[in-house]
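One protein chain omitted, others in place.
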Amino acid sequence: MTAYLIRRALYALPLLLGVNVLTFVLFFVVNSPDDMARMHLGQKHVTQEAIDLWKHERGYDLPKLWNAGAEGTAKLTETIFFQKSVGLFLFRFGRSDSGRDIGADIAQRAWPSLAFAVPALIFGLLVHITLAVGLVFFRLTYLEFWGVALCVALLSISSLFYIIGGQYLMGKLLLLVPISGYDGGWNAVKFLILPVIISVVAGTGSGVRWYRTLFLEEVERDYVRTARAKGLSETRALFTHVLRNALIPILTGVVVILPSLFIGSLITESFFAIPGLGSYTIDAIAQQDFAIVRAMVFLGSALYILGLVLTDISYTLADPRVRLN
Amino acid sequence: MLTLFWTDALFLLLLAMLGGLIWHSRRHEHLRRPWRKVARSRSAMVSAVILLAYLFIAVLDSIHFLPPDGEGGVRYKTEPVSVLDWFLTPLRTRVEKTYSAPLAVQGYAKENLRLADGSSRWDYPRLEFGGAHLKDPARGWLRDVLRTGFKGAAGGLGLGVILCFGTVFLIARVRELPVSLVGGEVLSGQSEVPWRAILGTVVVLCIVGGVLGELALKYHVFGTDKVGEDVLYQALKSIRTGILIGTLTTFVTLPLSLLLGILAGYFRGWVDDLIQYLYTTLNSIPGVLLIAAVILLTQVYMAKHEEEFASLALRADLRLLFLCLILGITSWTGLCRLLRAETLKLREMEYVQAARALGVRQGTILLRHILPNVFHIVLISVALDFSSLVLAEAVLSYVNIGVDPTTDSWGNMINSARLEMAREPPVWWSLTAAFVFMFALVLAANLFADAVRDAFDPRRAD
């Protein structure tokens, strides 16, 4: 087990390196350091000296990939790429182009992201699985047909409509929740109700359909038929056999996305003014703060890879037939 | 004078390839069988009719030309228009001053009107075009709308019925049966292909088209936006953007995922490792950030090569193309993984083993034995991806990394509608129009994709 984990961790290194190279190429081709400097120094009274100084302080005045002017290994290390990438591997994100410490900002903003993403995930699972079980329970009635039709309809609606509509209905017409905003501690609850409900509703179409397929597959299995033939009631068969066995793929599916919950939800966060990492990223894109974007890309990739490893592990825990080797 | 944009050309090329594919599969029984299964599904065929209608509009909107500039016809205007624009010229040119509600004859907001006698009054202004033919809108409006709508419906119905008869007649000719027999079969809904549902949809579409068309000649059916442009026109123009994003992406996904997926699965070893590394790396980068970077890159490229992109339309077009490409780059990995897994399975099959033992060249094996047998996966995946790509466009436009702001697209419409909902009374029509048009397309695409999956997925065959 330990050996396996170490091997996976080592395997992650080249992946992260690849991510780093790719983002570096993209971002530094897009934007020359001069552009960044001008952006961050503001609009009025900016001179070339100020720009050069800004670049010098942030290490953007080095060559990009290869420093021909330096000696020995410094040819490689005295470059923007090397200087800006090594820190990332140690999760030291450095300072954003606007001068704030990125690590501190991420630590602060991860909590609101989680405060939204975790309830959204849990309630989503609960509601979607319940509804899917309901559909399977009522199969061959008109409820199944209309339920499935409703799911297809729901998943054909853009998530933006759910957000705009939900905000308009609950916040403006019914006056039940604050329209947007966030607060620390338990005060956050009233701000999170609406986004969580919307995210659950928006995910209903695809979620219910997906779980329903899983359950249906299981329902058709021989052991369920046997159980039913032996006189087990439909309800018992569904809840003791089908649900339990179908939970394995569901749970492993959840494990993959667990780490990425930290990254937050881009659209929901910025619509509801939740100061999490999603809106942090959106703002960074809008302000072209590439130090932040690069840090977020790296963090996102690292968490994704973590998710892959966790999935492997959870498979072994959930299904004794699978061995890690 | 015909001037095709890049996306036009690629889109038409894609359609030609699709046509070729259909022609090819017509002659192979094993390829026809699943399609026949699709054709038997009522929901799939209704969806197909709707999809074809959308596709038709998109094709019309993808043939651009320079209209002759008035007198003489020798000189051309510099901004190209599409065939659809040409058809919709009244909609395109009848621009009001600002917002107006659907079918309205008055503006959305009161303003200071200067009367003939020099005094001024604070009231709703009459629209310049919407309902301009009415002398007394207070009394004649409803009657006129109903009458016009009815006229359009009747025309549409007529056209629809003619089409139905024509189709029945054609079926009868092909199957060499008497027309009355075929007609009876279709009417009673007993034909193998659900012709009754198909023709019913056609009739409904014709009626809707007729009503919209008649009303649009006199009114703004979906109202006007902030600068008075007809919302119906924008929604129709957005069809092309949506369809293009959903289809052109395959130009990137298919070659990449087919080639890499099959190679990885077939050769295994270091090739497999390399390709897996490649797609895991790409997959682990959050897609939005990658798209943001590439869109910024296009902007820079265009800014540096200004003279080549003189017209706004050309820039918007290039941005659309790049968006399709980058969406393709972020979405090929899923299909690639599926193909790799399938190829791993296939290469152990007896007939592949046999071919290898007989010394058939690797390339031939890949082309003749592997490729045809993974094609159903490709088809299912493309069909399923289409709707999510159309939806993705809207979200990306919200983050301002979608299509060019000057391109008509549902995402852009929704994006600006966000602000309009806060007005009092809310300007709901842009949002509604985008919702209706987008919903119909995505729903149809989803239903059709489901049918395709059911028909082609061997696990679901029964």
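Just so it is clear, A and B label the chains in written order, and each chain counts residues from 1 on its own.
Going forward, contacts are C-beta pairs under 8 Å (C-beta built on N, C-alpha and C of every residue); 3 or more make two chains touch, one makes a residue touch a chain.
Keep this in mind: contacts and distances are computed from a predicted model.
> Determine which name in "ABC transporter, periplasmic substrate-binding protein", "Fumarylacetoacetase-like C-terminal domain-containing protein", "Na(+)-translocating NADH-quinone reductase subunit E" or "DsbE family thiol:disulfide interchange protein" the UniProt entry assigns to the undisplayed chain of the complex.
The record for the missing subunit names the protein "ABC transporter, periplasmic substrate-binding protein".
> Just one of A:Phe191, A:Phe262 or A:Tyr304 touches the chain that is missing; which is it?
Here the residue in touch with the unshown chain is A:Phe191.
> From the list B:Ala58, B:Leu134, B:Cys164 or B:Leu296, pick the residue that touches the absent chain.
The single option touching the absent chain is B:Leu296.
> With the missing chain put back, one of B:Glu185, B:Glu214, B:Glu229 or B:Asp450 would touch it. Which one?
Residue touching the chain left out of view: B:Glu229.
> Since one chain isn't shown, list which residues of chain A touch it in the complete complex.
On the side of chain A, residues 31, 34-36, 38-48, 50, 53-54, 57, 98-101, 103-105, 108-109, 126-127, 130-131, 133-135, 137-138, 140-143, 147, 167, 171-183, 187, 189-191, 193, 197, 234, 270-271, 273, 275, 279-280, 283, 288 touch the unshown chain.
> Touching the absent chain: which residues on chain B qualify?
Answer for chain B: residues 78-79, 97-98, 108-112, 120, 122, 225-227, 229, 296, 299-300, 302-303, 306, 310-312, 315, 397, 400, 405-406, 411-412, 415-416, 418-424 touch the chain left out.
Quick note on the criterion: only the chains that are shown with their structure count from here on.
> Nearest whole angstrom, what separates the Cα centre of chain A from the Cα centre of chain B?
Their C-alpha centroids are separated by 29 Å.
> Within the complex, which stretch of chain A touches chain B?
For chain A paired with chain B, touching residues are 14-15, 18-19, 22-23, 26-27, 29-31, 152-153, 155-161, 164, 168, 263, 266-267, 281-282, 285-286, 288, 293, 296-297, 300-301, 304-305, 308.
> Please output the residues of chain B touching chain A within their complex, sorted ascending.
277-278, 280-286, 288-290, 292-294, 296-297, 300, 387, 391, 394-395, 398-401, 410, 414, 417-418, 421, 426, 431, 435, 438-439, 442-443, 446-447, 450
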